[in-house]
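One protein chain omitted, others in place.
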Amino acid sequence: MSFILDYYNYWIVVFLMMAGFYIVISANNLVKKIVGLNIFQTSVFMLYISMGKVTGGTAPIVAEGVTQYSNPLPHVLILTAIVVGVATTAVGLALVVRIKRAYGTVEENEFDNKDDVI
Amino acid sequence: MAEFIDLVLLAMLAMLALTALRIIFLKDLFAVVMLFGIYSFLSALIFLNLDAVDVAFTEASVGAGISTVLMLVTLAMTGRKEKQSTHSSLLPLFVVLVTGAALIYGTLDMPPFGHPDNPVHQHVAPRYIEESPKEVGLPNMVTSVLASYRGFDTLGETVVVFSAVIGVLSLLGVRRKKKKDLESGLETHRVLHVVAKNIIPLVILFALYVQFHGDFGPGGGFQAGVIAAAAFILYALVLGLPKAFAVVGPRFLQWMAAAGVLLYASVGLYSMYKGGQFLDYNQLAADPIAGQHYGIIIIELGVGITVFAVMLNIFYAFGSQAERSNVQ
Amino acid sequence: MTDILAAACIAILVVMAIALARAFKAPTVYDRVLGVNMFGTKTVLFIAASGFLMGRPDFLDIAIVYALINFIGMVAVLRFFEYTSPIE
Amino acid sequence: MLEQHLAALPIILPLIAAPIALILGRSVLSWGFATLVSGLAFLLSWQLLSAALSEGVISYAVGGWAPPWGIELRVDAANAFVLLAVTAISTLVLVYSKHSIEKEVKATNHTLFYTAHLLCLAGLSGILITGDAFNLFVFLEISSLATYTLVSLASDRRCLTAAFRYLVMGTIGATFILIGVGLLYMKTGTLNMLDLAERIDLYDSSRTINTGLAFIMVGVSIKLALFPLHMWLPPAYTHAPSAVSAFLASTATKVAVYVMIRFIFTVFGIDHVFVDMGMGIILMVLAVVAIFKCSYMATVQSNVKTVLAYSSVAQIGYMILGLSLVSVSGLMASMIHIFNHALMKGALFMAVGAVFYRVGSVEIKDFAGLGRKMPLTMAAFTIAGLSIIGVPLTVGFVSKWYLVSAALEQDQWLVAAFVLVGSLFAVMYIGRVIEAAYFQKLPESRSSEDIKEVSWLMLVPMWVLVIANIYFGIDTSLTTEAANSASEWLFQTNNMLENKVMEGEVLEGHAIEEKAQEVSS
Partner (left out) sequence: MDFLDIVSSILLLAGVFFGLSGAVGLFRFPDFFTRIHAASVTDSIAAILIIGGLLLQTSFDLNTAKLVFILLFLLVTSPTASHALAKSARHGGLLTLAESSPQDKQESAK
C-alpha cells in the first residue's frame, strides 16, 4: 500500500502528460493543438514541483518557528518554464490568426494537399 | 494534518485528470478554452498545496489569465467548431502509449514522493535553504535563488518574453486606430463600466505591492508585470481599444520592453565594470548584502517592466486584429 | 478549531467539484461560463480557508489574484460573445 | 578586463544588442548595428577558440556563485570550434541579408528581422557555452522562438504552416528535453553538467536515469532533425526567407548535434550510452536511413530550396554516422563535418537566394540559362555543389575522407560504402541544377527581363564562403587540428569520469579546483 501512496502523484502527472501529448498529436484544430501543448507543459511543471515537496515542510519563505522547508530550486525552474510556455503560446496563436487569414481555415484536414501540419 | 493534505491533493489531481479527459473529447472549442482555464486554475491550486507559492501565483496570473484571454480572442477570429479529423487516431494513440510506458518505466526507480531524504534535497538545495537568508538576505528563498544564484536563467527568460513580443509584432503588427473606427468595447454594459473604473486603480496598486513585496512574500517581477497588464487588458476590454491606445500606446510599449531587458543587462554589466563576474551583485555596493538587495530590486523592476510591456503589447496586437476582422 | 477549518475546506472542495460537473455537462454555453465563474470564486474561498488551516495565512495574495483573474476572464468571455453568434 | 569575461561576452553581446536594434528603429541603422555586433562576436569567438585550445577548459561562474550552486559557463575546444562557425556564418548572412530581404520580407518587418536574428545568435551561442542543463533549455527556447519568428517572416503564405509545424514539433522536443533534465535532477539533485556526470555514474543502472537519457536523446534528435523526426525541416527551410534558410541550415541543426555530442560524452559517458543502452546501433541505422531516404527525396524535388533542405537532413545523417562509430577519428569526422557543412550549405542557400532575388522563384526550370546571365552566382553554386558531392580540393572531400577512414579503421566496410553511395545521390541532385543552369537556354519569356548579377553586397559573403570552401579543402590544418583536439578532449573527459569511479573514491565535481569540502554521499 505504501508503494502506491509514494508514487500515485507521479502516475497521475504521467497520465496528464500523455493526455496533453495525445491532444497535440490528434487535434484537428490548430487552437486545440495549442491547448494540448499547454496541458502537456503544465503537467511537466507538476512533475518538477511534486519532486520538490517535503511532507511536513512549508513554502520556502522564512517564517519563525518553521524548520522544514520544501526545496526552492524546482520552483525557480518552473517559474522560468511557465513564462517560456506562455511565450510559445502567444507566438503559436499569432501564427494561427495569420493562417486563418491566409488559408481561410484552421482545420488541419482542410489545408490543400501537401502543406498540412502534423 | 498531513494525510488531510494528501487527501485534498488526491481530490484535486483527480479533478484535473477528469478535466483533461473531458478536453480530449470536446469538439466545441469555446468549451475547450473554458475548461483549459479551469485546468490552469486547478493546477495553480495544486502548486499551492505542494508549497510552491510563487509558482501558483505565476501559473494563476500567467497561465490562467493571459493564455485564456489570448485564446478567446483567437477563437473570436477562427470560429468555434472543430471539424472531425479524417486520419485515424490509431497512430497518435500508439505514440502516446509508448511514451507513457517509457515514463512509467522511468518512475519505478524514482525517489518516493515527499520524503525529506530524497537526493533532490541533498546536494545543492541545503545551501539555498540555510545560507541564502544570510548570504542574500531575503526571507523569500525562491526570489533569492531566482534573482541571485540563477540570475542568468532569469535574464534568459526575460529575453524569451522579449522574443515572444518580437514574434507577435512581426506576425500581427498593431493596427493604428483611426478615429473614425466605431467605438468598440462594451458600451451597453453601464454596470461593467462603473465597476471597471473603480477596480482598475486597485489592481494597479496591488500589482505594485506584488512587485516590491517579492522579497518577503510570494510575488516578484513576473507576477507584478502580468497583473499590471491584466489591469490594462480589463480597461481595453471594457472601454475599447481606442481609449486603451490613448492611455498607453503600442510604440511606447515596445520601448518599454526593450528598456526592461537593457535595465536587467546593465546591472550585469555594471557588476562586470566593478570587477566582479557578470550579474555578481556583491560588487554593486560596499556591503555585499546591500549589493544583493539593490541588484535584486533593480532586476525585478526590469523584469516587471518587460513582462508588463510584452503582455500588453501582445494583447494589443491580438485585439486590433479582432477589431479589424470584425469591422470589415 | 482546525477540524472545523478542515471540514470547511472539504465542503468547499465538494462545491468546486459540483461547479466543475456543471461546467462539464452544461447544455448551453452560458452554463459552462457560469460553472467556470463559480469554480473561480470558490477557489478563492478555498485558498483563504486552507491558508489558515495550514498556519500560513500570508498566502492570501494568491486568493486576490484568483479573484482578479476570474473577473477578467469573465469580461473576456463577454467580449467574446459579442463577436460570435452565442447560440449555436 | 576582456580576458576575464571572454567566456561570457559572446552570449551577452548579441543579447544586449537585440533590444538596442529594436530601439534603433530604421532598418539601415539596425542592419549596420547587427552586422557590427555579429562581427565583434566572431572576433571574440576566434579569441575564445585560441584560449580554449591553449588552456583546455575555461570556466566562468555567472553571478559570482561557485558552479554547482550558481550557473557556470564552460568553454572547451569543441564548443569554441562550433561557436566560431556559428558567428562567422551569422556575420556573413547579415551582410547578405541587407538586399536579400528587400524582396522577401515586408518593409515594416526589417527591424524585427534583425532583432530576431540577433536573438537567435544569442540563443545559439548560449546553448553552446552554458554548463548548466536547465540554462541550456532556456537558451534553446530563445533560439527556437527567434527561429519561428524568422521562418514566418516570408511573404509566401506556406511559411506560416511551416512555422506552425516547426513550433509544435520544436516545443515538443524542448519539453522532452525538460522531462529528461527533470528526471536526471530528481535522481542526482544537481543541474550543473559536470556535477551531473559525477553523480550519474553512481546510479549506473537506475531506470529513471536511463529514461531521462532516452527523453533527452529524443528531444535533441527532434531539434537536429534526425531521420524519423525531420518532417518539420523541409517545409521550414523551403518557405523561409533565403537569408534565414542560409543561417538556419548552417547553424541551428549543427548546434543541436553538438548538444547531443556534449550530453553523450561529458554527461552520460560513452559506455553508459553506447554499451548499456545500445544507442550506437540505433543512431547508425537512423543515420544510414537518413542519408539514403533524404538524398533520394532531394533528387525528386522540383523546388531547389527543398532539394537543399533534404540534402541538409542527409548531411546531418553523416554527422550522426560519424558520432555512432564511437571512436576518436569518428568524432573528429563529425566535428569537421559540422564546420564544413556550415560552409557548403551557407554558400548554396545564398546562391539560391540570389536567384530568387532576380528571378522571383526557385523551381529548377527557373534556373534554365542562368549560367550566362548570373555567372558569379552560378559559379558559386557549382563550386559549393561540388563540395557537397565531395570532389577533391574542396571541404566536402576532407570530411568524407575522414568519415570513410574512421569507418575503415573499424573495418566497417558497409558504412564506408554507404557514405560513398550517398555522395552519388549528391551528384544527381546537384547535377540537375547545374545542367539546367548551363546547358539549357534562357526561355524567351524571361530574356526580356533584366536578369543580371546581384549586387556585390550579396555576392561578397557568398564568395567568402566559397573561397573558405576551397581554402579549408586544401590547407586543412586549422579545422583538423581544432576538431582533433576537440574530440581528444571529449574522449579524455569521458575516460576521466569513468576511471575516476573505477578507483572507488568519488570526488566532488569541482573539488579539483576548490578545496574539497566533504566527500559527497
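As written, the chain order gives the labels A, B, C and D, with residue 1 at the start of each chain.
Quick note on the criterion: a contact is a pair of C-beta atoms (placed from the backbone, for glycine too) under 8 Å apart; a residue touches a chain by one contact, two chains touch by 3 or more.
The model shown is predicted, which means the values in this text are computed figures rather than measured ones.
Within the full complex, the chain left out of the display contacts the shown chains B, C. Where subunit C meets the omitted chain, the residues involved are 1, 4-5, 7-8, 11-12, 14-15, 18-19, 21-22, 27-28, 30-31, 33-35, 37-38, 41-42, 44-45, 48-49, 52, 57-58, 60-61, 63-64, 67-68, 70-71, 74-75, 78, 81, 86-87. Residues of subunit B that touch the chain left out of the display are 188-189, 191-192, 195, 198-199, 202.
By definition in this document, only the chains that are shown with their structure count from here on.
Taking each chain's centre as the average of its CA atoms, subunit B and subunit D sit 31 Å apart.
Centres computed as Cα averages put subunit C at a distance of 48 Å from subunit D.
Multi-chain contact residues of subunit A (touching two or more other chains) are listed as 17, 21, 30, 51, 58-59, 61, 63, 73-74, 77, 80, 84, 87-88, 91, 95-96, 98.
Under the contact definition stated at the top, the residues of subunit C that touch 2 or more other chains are 54, 58-59. An unclassified topology is adopted by the chain contact network, corresponding to no line, ring, star or complete arrangement. Looking at the complex, you find that subunit B touches subunit C at residues 1, 4-5, 8, 11-12, 15, 18-19, 22, 28, 30-31, 34-35, 37-38, 41, 44-45, 48-49, 53, 56-57, 60-61, 64-65, 68-69, 72-73, 75-76, 80-81, 186, 189, 192, 196, 199, 203, 206, 210, 213, 217-219, 223, 227, 230, 233-234, 237-238, 322, 326.
Note for the complex: subunit B touches subunit D at residues 102-103, 105-111, 118-125, 127-128, 148-153, 155-157, 159-160, 162-164, 166-167, 169-171, 173, 254-255, 257-259, 261-262, 265, 268-269, 272, 276-283.
Every residue of subunit A that touches subunit C in the complex is listed here, in rising order: 58-59, 61, 63.
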